[in-house]
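Here the complex is missing one protein chain, while the rest keep their positions.
Note that the chains take the letters A and B in the order they are written out, and that residue 1 is the start of every chain.
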Amino acid sequence: MTAARRVLWTYLLTGIAVFTLMMLLGIAMRAEQARWVAFGPQIFYAMLTLHGAGMITSVALCGMGGLWYLMRQEGELSAGAALVAYALVVLGVVAVLLSVFPGGFAAGWTFLYPLPFVGATWPSWATGTFLIGIMLVSLGWTAWCFQMLAFTLTRYGGWAGASGWNLVFKRDAEPHEAPPPQSIAAFVVAVDGVLTGMAGMTIGVALIAHWLSPSVLVDPLWAKNVTFFFGHAFANLTIYMALGWVYVGMARYTGREYHTTKILAIAWWATLVFVAIAYFHHLYMDFVQYRPLQYVGEIASYLSAIPATAVSVWGSMLLVYRSRMRWTLGSIFLFTGLVGWVVGGIGALLDASIPLNFDLHNTLWVPAHFHTYLLGGVFLFALGLIYMQLEERSGRCSPPLLRWIIGLTTFGGMTVFLLGFYVAGANGVPRRYAIEPSPGPLTASWATVGALLLLLGLIVVLIEAIRLARLPAQDPA
Amino acid sequence: MAKGPLVLPAFLVLAAAAMAVLLLVALSTRLSPLPYSQVQPEGYKLRRWWFVILSLGLVAIFAVTLPWFPYPPLRAAAHATKNGTLYVKVIAQQYAFTTPSVLPLDRRIVFEVTSLDVNHGFGIYDPRGQIVAQVQAMPDYINHLPVTFTRAGHYTVRCLEYCGIGHASMQGGFDVR
Partner (left out) sequence: MSSSRRIAAYLIGALTLAAALAPLVSNEDVSIPEHHLLHALLLAGAVTTALLASPDTAGDRNGAWLIAVVGSPLLVMFLMWPSSYAYLDAHPMAHVGDHLSIALLGFLCTWSGQRYARGIGWIGGLATVSMAVLAAGGFGVVR
């Protein structure tokens, strides 16, 4: 295995392993909300905290590994630097894990100051360990972003080249060529990622300062803004990282070519801005927030649908439309990932409308939409990437019957699981409740059944992946 | 008015439409293949329409829904007592709300919501169990939430911001009559 592939698989396998563990916690929580089991609130909220922090990190790891590997195909990248970023993230995950089990830290992954310090039912060291863990993840992430940024800047001729500016304004930039779509994605993610990491470090140090010397006070509204800027952008960027290989994969499976166009570059500039400023929608119900920012939040959230649908989804649909598409598990996962992204986006747009948010804010509608595009989007994109690699390596794909079994269990289970959230959210059931009011327990019981079905499907996905991985590698000729 | 139940059908219709489009695109690969040079220009032409319709549509929705934004008028309504507005203090604290036990029907009420410890959410559920209003309860800040109740009965208050392990049991309520 080459060094580049080792980096890819290190990231991907860690991401998928963490994802699987977190999924089990998720099922346990839904089962508790369905009142099938009773762990009690202390354990429930500890699981919730770990689930959130672990999931977001697991999809980020898949995204970082996948996009790094694609950039490695474009030029020289240091595997060592990628592994340092990886090590920082994994150390962070370990610290978070220790803070939750055995530490008992249960404030949620995007807790809002002064929460973890007031009314804590866990020891102070657990709070500190959690903060240090998140800080390490943030450091690893920032280091990765700087590596991507440095690569795109050097490879495509500085800011004007890497951003696509030269292409849009037809400036000749010899000897540098225009970046392919996945490189534009890497550039935009890296720029937003540095901003995100910066905000994460700022709030992280502020909270660590308060932890070590409680006389250092932090403004709660400021803390909320910075926390959500960090949390929102970090979560959002996991999708945009995955788009890098969606572009590449779709082109490969359809045998068509996907190039950077002016429109694509401009769409990504828009994305760069929207990812950074859409987070204001997390503060809609903070009426003291400076009012124009609420409007900015709604408009940015709305408009982010334009580059997403008109460029990435549209472009992928054109690649597929009446092509000689090879429908293998790899391409099916990539394509259904688009479905999850769009459907989750619709849920998000409704929630981003302030009059509707008044009724939906912090109900189960919120996990409904983000599970749709993290589980039904980014996670499927990650499976698509894994299968694409396995299929290309072995030159084989999975038999049709197996594809049907996997499709029905995975997507069927996922739909039932997600509908539980949507129905409960529309009926006002709050999110993050260990014990939910009606109709929470009922919808949680469907959701648990759906999640178990999904788990069954994913076990088949895993077994099939192992089978493909053990096939002899195809002759590269 | 509770809009939650209206959201679900709207979502399902839009989601079904999006899934149908993507499914049709997927099924199109069963037809005889077309060269990409033929698909691309047509697709780009269609995309222009999508871009225009979506952009205008989103901006229009923003503009048209502005009157339904729940925010109080900017010039803080400290003088508004004249026109009969009732100001009601709400204090949230792990894990309970302090509110009056009875509030008037059909009268403009402005809740002045704050917290003594961490962030909470002040979520008001009407007698049918639908959310009718909510605002964050923050330490160091006071959020003003204007509401007029048009339905008599018992309203439940639930915490809508994670505030610690007693979060799910943080409830209050008042009668409107």
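Rule of thumb we're sticking to: contacts are C-beta pairs under 8 Å (C-beta built on N, C-alpha and C of every residue); 3 or more make two chains touch, one makes a residue touch a chain.
These numbers were taken from a predicted model, which means no experiment stands behind them.
Considering the whole complex, the hidden chain is in touch with A. When the full complex is taken into account, the listed residue touching the unshown chain is A:78, out of A:20, A:78, A:261 or A:445.
Remark: the omitted chain is touched by one listed residue; of A:42, A:202 or A:261 this is A:202. Checked against the full complex, the one of A:139, A:168 or A:360 touching the unshown chain is A:139. Of A:120, A:194 or A:435, it is A:194 that touches the chain left out of the display. Residue-level contact of subunit A with the missing chain is found at 76, 78, 80-81, 84, 135, 139, 142-143, 146-147, 149-151, 153-154, 158-159, 191, 194-195, 197-199, 201-202, 205-206, 209, 213, 215-219, 221-223, 225-226.
In the analysis below, only the chains that are shown with their structure count from here on.
Each chain gets one centre point, the mean of its Cα atoms, and the points for subunit A and subunit B are 24 Å apart.
If you check the complex, the residues on subunit A that touch subunit B are 41-42, 45, 106-108, 111-112, 114-115, 118-121, 219-221, 224, 256-257, 285-288, 291, 294-295, 298-299, 302-303, 305-306, 309-310, 314, 317-325, 327, 335, 338-339, 342-343, 346-347, 350, 353-356, 358-363, 365, 422-423, 425-428, 430, 432-438. Touching subunit A in their complex are the following residues of subunit B: 2-5, 7-8, 10-11, 14-15, 18-19, 21-22, 25-26, 28-29, 31-34, 36, 39-40, 43-44, 47, 50-51, 54-55, 58-59, 61-62, 65, 68-72, 74, 94, 117-119, 121, 123, 125, 129-136, 138-145, 158-169.
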